[in-house]
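With one protein chain held back, the other chains of the complex are shown just where they sit.
For reference, chains read A, B and C in written order, and residue numbers begin at 1 within each chain.
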Amino acid sequence: MVNKQIGSAAEAVADIPDGATVMMGGFGRAGQPVELIDALLEHGAKDLVVVNNNAGNGTTGLAALIGAGQVRKMICSFPRQKDSQIFDERYLAGDIELEVVPQGNLAERIRAAGAGVGAFFTPTGYGTMLAEGKETRHIDGRDYVLEYPIKADFALIKALKSDRWGNLVYRKTARNFGPIMAAAATTAIAQVDDVVPLGELDPEAVITPGIYVDRVLELPRNAPAADNIAATATAGSGSTAATAGSAATAGKAL
Amino acid sequence: MVNKQIGSAAEAVADIPDGATVMMGGFGRAGQPVELIDALLEHGAKDLVVVNNNAGNGTTGLAALIGAGQVRKMICSFPRQKDSQIFDERYLAGDIELEVVPQGNLAERIRAAGAGVGAFFTPTGYGTMLAEGKETRHIDGRDYVLEYPIKADFALIKALKSDRWGNLVYRKTARNFGPIMAAAATTAIAQVDDVVPLGELDPEAVITPGIYVDRVLELPRNAPAADNIAATATAGSGSTAATAGSAATAGKAL
Amino acid sequence: MKLSRNEIAERLAADFPDGAIVNLGIGLPTLAADYLPEDREIILHTENGMLGMGRAAAEDEIDEDLINAGKIPVTEPAGASYFHHADSFAMMRGGHIDYCVLGGYQVSVTGDLANWHTGAADAIPAVGGAMDLAIGAKHVYVMMNLFTKNGDCKIVEQCTYPLTGIGTVERVYTDMALFEIVDGQLRVLEIFADMDLAALQEAMGVQLLDGLVAA
Partner (left out) sequence: MKLSRNEIAERLAADFPDGAIVNLGIGLPTLAADYLPEDREIILHTENGMLGMGRAAAEDEIDEDLINAGKIPVTEPAGASYFHHADSFAMMRGGHIDYCVLGGYQVSVTGDLANWHTGAADAIPAVGGAMDLAIGAKHVYVMMNLFTKNGDCKIVEQCTYPLTGIGTVERVYTDMALFEIVDGQLRVLEIFADMDLAALQEAMGVQLLDGLVAA
């Protein structure tokens, strides 16, 4: 029987090795797998290549990971923000590599990795410094740049609900990079608010079929007050919060 | 106010000119826009390039269009079937051109057209006669063939429901080529069982956002017996059936 | 007299026809959302995966899963739909968005756009979706002040800042005038500032064609 549910955030990321390429979903807070990123921080894997739309905000999550010196290279579209000071500092000190990719090329390169496309010609960026040194071609009246897939060893994403097969549904604009990152990574790990019994998700509305998902971690968002306190108290460790989450659903027939 | 609903199949296809490239959704009967194809037959546009997974079955729909000599060229993955006799005859007589494309390359080329991708490297077909004369490249340990987008002037597709903006939801495996063909065509025409008021479709389950759809034709599938008889009686003409469909929903607040 | 930021936004918003699908870039262009004509249905696209995006969320409507490209909470009106990032940018790249409005550092007289990078050696490059929008929409509009605080004209013969897109800008809505670029030629459609075409041309230092409609 297939059951992709895993008990804790710590367990979910335990086998991410030094040097891994890790995709992280999210656009702003929406869809950000906060607890999984925190677990990766605690896990301590180093020399990581991280793929995300940004390069961390404030002092938590990806920013903390960069601050801890665990990230060798960022691949993203928009590193510089009001509160990206940790990345900015590291970057200007020459401590971290940066590959800036136009957001749509970033998304399409991630999609290409999942879809087995070897490379593709995109009009985005043609003639700009982000296409310098890249192969170009004039096709049917338009100029294009050749871009290659971005694959990952792991993807950390967030969705609304899952079943034990790993089928995922998302919520509003929190969907963003989740589906394409799940497909582009060898091992995709999804944190979800709720793991529901098989058959409860509408087959027409499943956005990420379970084939792309390897591990599912349930972390109830709207848990009763007591659970919320537990989850907040353990933010940063991840594993205890996750245990609380699993306990909350232990009685469910999956 | 945006309202993409159109009154009849005849009206929906009236501006398809001779020489147009027309995509037709469907895989077998599932998702086949039968009434729109019938209307195109009646409309009489000639010299068409038709993109479909197959090349017509039996003596109706696409097969009838081919039989009537309206199709100059077929682009498809699987023309030869038990009941593709009309195409077979035309093809063997040299009366119709054929471009056979592996099904996944067909789908990806259609997707590329909608997504503004100029060309892409696919591993499918490498080293086979379907890749003869095509550019190839060895990328990261694997061999690929360069394939180009397939665009269309019109797409005829079928979905389950729509709203007046043209947002579409599909039903089961009838989804197949619909979403990518809608995006790849300059003008996409969808026949649906039901046009529902704006806001009634679940935003998480809309598969084809209205941006891709230009015309929506309501043809109730499970209409009351009287309507069904009317629809059957006019099959082949399309326009009367469509009128019946519109009448059935005239009272709705859209 | 010059237009305020809000007045530029209002002037711009008046040009979207009924049913237009519009992407408003982060920053200044977002202001146009407040001036969409009420008698027309303008459908907003946001790069982070939503079509039919609503207005900014009120305090009690804030939902962290429902934000726009500028990460500002928004609402979900009837007719909305969601999609993932690759589908969202396919929508742009594939030419399905009718209008996009971008901010600008510089626009060249032939429609090149520079709006993502000052070129300064110590600047951290960050492009976001600007290049995708610049090449993707059917009509690319720029909204900006015509002159920098230092008095340099931002419509130039050739951009000196790194480019976002080449030959892509169709209209430039500024505080002083409205411009159109057609076939690599810059034309003034309206002057808001209290000056005539000759004075405007002299202030800008680039060749202007007369596209002014007699009042």
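Note that contacts are C-beta pairs under 8 Å (C-beta built on N, C-alpha and C of every residue); 3 or more make two chains touch, one makes a residue touch a chain.
All figures in this text were calculated on a predicted structure; none of them were measured in a lab.
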| item | value |
| --- | --- |
| Chains still shown that are in contact with the chain withheld from the display | A, B |
| Selected residue (touches chain absent from view) among A:D163, A:D194 or A:E218 | A:D163 |
| Full-complex contact with the absent chain, from B:G56, B:G125 or B:P203 | B:G125 |
| Candidates B:A68, B:V100 or B:I139 - the one touching the absent chain | B:V100 |
| Touching residues (missing chain, whole complex) on chain A | 1-2, 111, 113-117, 163, 165, 167, 183, 198-199, 201, 203-204, 206, 209-212 |
| For chain B, the residues touching the chain missing from this view | 27-31, 77-81, 87-88, 91-92, 98, 100-108, 110-111, 122-130, 143, 170-180, 207 |
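Going forward, only the chains that are shown with their structure count from here on.
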| item | value |
| --- | --- |
| Centroid comparison with chain C (C-alpha atoms), farthest chain | B |
| Rounded Å distance between chain A and chain C, as computed from the means of their C-alpha atoms | 30 |
| Inter-centroid spacing, chain C versus chain B (mean Cα positions, whole Å) | 35 |
| Junction residues of chain C - those touching two or more other chains | 76, 82-83, 90, 92-93, 136 |
| Residues of chain A whose C-beta touches two or more other chains | 108, 122-123, 170-172, 207 |
